[in-house]
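One chain of protein is taken out of this complex; the other chains stay put.
Letters are used for the chains, namely A and B, taken in the order the chains are written, and counting of residues starts over at 1 for each.
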Amino acid sequence: MTSVAHAKPAGGAHDAHHAPMSFWRKYIFSTDHKIIGIQFLFVSLFFLLVGGLLAMQIRWQLGFPGKPMPGGGILPESMVSGGVILPEYYIQLVTMHGTFMVFFAIMPLLVGVYANFLIPLKIGTHDMAFPRINMWSFWLALLAGLIMLAGFFVPDGAARCGWTMYAPCSARPDLSGATYSQQLWSISIVVLGLSSVMGSVNYITTIINHRAPGMTWFRMPLSVWALFITAILAVLALPVLQGAAIMLLFDQTIGTHFFDPGAGGQPLLWQHLFWFFGHPEVYILILPAMGMVSDIIANGSRKPIFGYHSMVFAIIGIAFLGWIVWGHHMFMSGMNPTLGSTFMVSTLLIAVPSAVKVFNWMGTMWRGNLRFHVPMLNAIGFVSMFTIGGLSGIFMAATPVDIPIHDTQFIVAHLHYVLFGGSLFALFAAIPYWYPKMFGRMMSERIGKLHFFLTFIFYNMTFFPMHIIGMGGQMRRIYDPTIYDFLKPQQPINEFISYSAFALFAVQILFAFNFLWSLKFGKKAPQNPWEDNGMEWSLPNPAPHGNWDKTPNVYRGPYEFSAPEAGDKDYLPQYVKLPTDRDPIPAPLSAGGH
Amino acid sequence: MQTTTMTDAMRPPVPAEPGAGVYSNKLGMWVFLASDVMFFTALIGSYIVLRFGMATSWARPGAVLNVPLTGLNTFLLICSSVSMVKAYAAIADGKKYFLRKVPGKTLQDGGLKFWMLITIICGAGFVGVQVFEYIKLVGHGFTPTGYREGSVLAEHALADPVKYGAGVAGMYGSTFFTMTGFHGFHVTCGVISMLYLYFTKVLPEKYSPQDYRGIEVIGLYWHFVDLVWIILFTIVYLI
Partner (left out) sequence: MRWWLPDAGSTFARPIDTLFLAILIITGIALVVVEVGLVTFVIKYRARPGRKAFYTHGSTRAEVIWTAIPAVTMVALGLISNHYWVIMKDKKSIPPNAYHLGVHAKQFEWQVTYPGADEKLGTSDDFTVRNQLHVIVDQPTAVELTAEDVIHSFFVPEWRVKQDAVPGMHITAWFQATKTGEYEIGCAELCGMGHYKMRARVFVHTPDEYKAWVAQQAAGGSE
């Protein structure tokens, strides 16, 4: 096929501008967005492992309350006595599992990794608008993670009032039992907020001002749209959490009483501030996943995304509505019931754009020519699991039904369906998909497929039954369900969940092995292994420093799979110039170089 | 009043889609300021909720805080915003110098170096006055946790609990020091940034009418900090 010209590998000449960099400047204190993205990847996968290990201990206790845990002997007596997890340690486990997973695993994996890695590549520019600030964003995130981890090693042990840190529990060491780690939690969050804001300033500015000629707003891939909107959410939401965390820190240290009713403070103020941040936060945790899944499903279906404009408006709609639903986390809080009614309305409405997205993904697959590579399998898994998670949300949105299920395992099931079934499956799709661009090699398809099927099965076995025990009334964060007569009959389900969870965790060894082994021994990647249309595939693998030596031009939208103009091929990249294409007109240039 | 004309330095150095029509450093600063708005909103919003949710009223305006002195300080900060604008106008006109004699005028004409220095001095002055105020307040017994036992203010509060908002002094102190403290921190960061730019770019005359982006960007930050103060001064000192 000759009418589709392939761009010759164009990159690397940028290196000539710099003197050869030392190992430290190139790989450690790097300002290259791709290196920063990879740094986030390694650190965040580590914290994902930490979160998983904490979960295993939770599941041990819930499945086999009071039984000595294998390996429990290595933990100190203050946490695990005679191998048995203690109640005070159990509440640290649930708190830190949530904290690490939300703030140090999923958020940085989706945003820290993929906003950094993909944005400049997918919009056709050399790097972020502010590369040095970008570098700081990574180091601050790492610092925040280490501060949080330190909580396990200080006197009294880790923070323990739930990842939601409700006051007064979190403000009063005499009531929670922990002093230093609660303060470290607050400090870590403030530092992480700085990292997030710095990153978001970069993502927003770069996307607005640095798109290559021809990359109009409605030619941007949905992954970029999603990351853009996510960055706006982050830049506006994280500072509110920082303000709250600072007030909490002051309550914890210098004797203020912002959240202490004894001195005129208001416990509900913490909840409002936290959830005003917290709800946009959960959309930060899902939108990039949705965006990347869109790219991958279009690729796997060999068809344009169905309803591209609707998908963009749905992302914007979800983000906008996301600001006015926070009270749905507080229906039982003692907040004015009328306020509850208004939040119910906005919450039910936010189901609509999410539904639209699910239908559009299905529409993309409809009449496609489906390729079931590992990313596509995980992306389809995402759609099916996120649907369950989203639908289960409707139960709790209906306020009367929320009464029995709030703060039970039903909520835990819901949040894991959207965060694991959703976000993590999207990551299991995205990581192998852009792995060749990052490392120049392919992850193993065979191991990837086995990992997907086993994960999918054990994942559902672990989390679906949580809906049932939640309906049965099992409350959240309780150390031993069996002391309640009404929960004893459900204990076999808890055991089943725990066995499934252990299997689920064990299966992740496949992913870890695949990821690490392929770094050195994976098949060398062809330039465009997925036959995809994105700008990043015009570059060699791994992508060179500076990306393109000459800013590329963009000739079409991001999903022109099976377009008639593509001829024999079933894809037509954005960067390919057909004889019928004209060069786009760029904005006026500056006279000097940069 | 100068408007920004698009100089070459403010255009993208490589071909690009027309973006916001605003160069990246400025756009980035606007985005950052949006995040800072949210930060202060959290603090100020909490203050409003806490104050008007309390059973009794807070101390009367002026009872504890030195309104005249802070009023003067506010004026100083506003002056620094004015001098910031003058600095920006000066460099847009190419006036890199400190002071220059102008034929036919008695007062010399100020250039970037002059007006920037005025801004820094006024900004530092604001911080200095605020530190002085804090010391005085703490000395009188006003702390982030209320009126210190045995202090002058504690005695006043016993004598006249309504004027001094006796029952709620703790929250009064907490919110006062948190809000003004973080604002002061922002001003300090601004002063340090301006000092840095002054020595590395302004004095060596690295800014030109073709490229004075740093001045404009720090100016935006400075005006934001001023605006937050005007809001704080009103709701914390005057009401």
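Following the convention adopted for this analysis, contacts are C-beta pairs under 8 Å (C-beta built on N, C-alpha and C of every residue); 3 or more make two chains touch, one makes a residue touch a chain.
Being a predicted model, the structure only gives us computed values, none of them experimental.
Enquirer: Which chains here touch the chain that is missing from view?
Expert: The omitted chain makes contact with A across the full complex.
Enquirer: In the complete assembly, which of A:20, A:400 or A:579 touches the absent chain?
Expert: Touches the omitted chain: A:400.
Enquirer: For the chain not shown, which residue from A:172, A:210 or A:441 touches it across the whole complex?
Expert: Within the whole complex, the residue contacting the unshown chain is A:172.
Enquirer: Given that one chain is not shown, which residue among A:58, A:344 or A:438 touches it?
Expert: A:344
Enquirer: Using the document's contact rule, name the residues of chain A that touch the chain not shown here.
Expert: Counting over the whole complex, chain A touches the hidden chain at residues 87-88, 90-91, 94, 160-162, 166, 168-169, 172, 175-177, 261-262, 265-268, 301-310, 332-334, 337-338, 340-341, 344-345, 348-349, 351-352, 355-356, 358-360, 362-363, 365-372, 380, 383-384, 387-388, 391-392, 394-395, 398-401, 403-404, 406-408, 468, 471-473, 475-480, 483-487, 489-490, 492-493, 561-564, 570.
Everything that follows uses one rule, which is that only the chains that are shown with their structure count from here on.
Enquirer: Taking the mean of the CA coordinates per chain, how far is chain A from chain B in Å?
Expert: Once rounded, the distance between the two centres reads 36 Å.
Enquirer: Chain B touches which residues of chain A in the complex?
Expert: Residues in contact with chain B: 125-126, 129-130, 197, 200-202, 204-206, 208-216, 235-240, 242-244, 246-247, 250, 254-258, 263-266, 269, 273, 551, 584, 586-594.
Enquirer: Quick check: in the complex, which residue numbers of chain B touch chain A?
Expert: Listed in rising order, the residues are 8-20, 22-24, 27-28, 31-32, 34-36, 38-43, 46, 49-50, 53-55, 144-145, 167-168, 170-171, 173-174, 178, 182.
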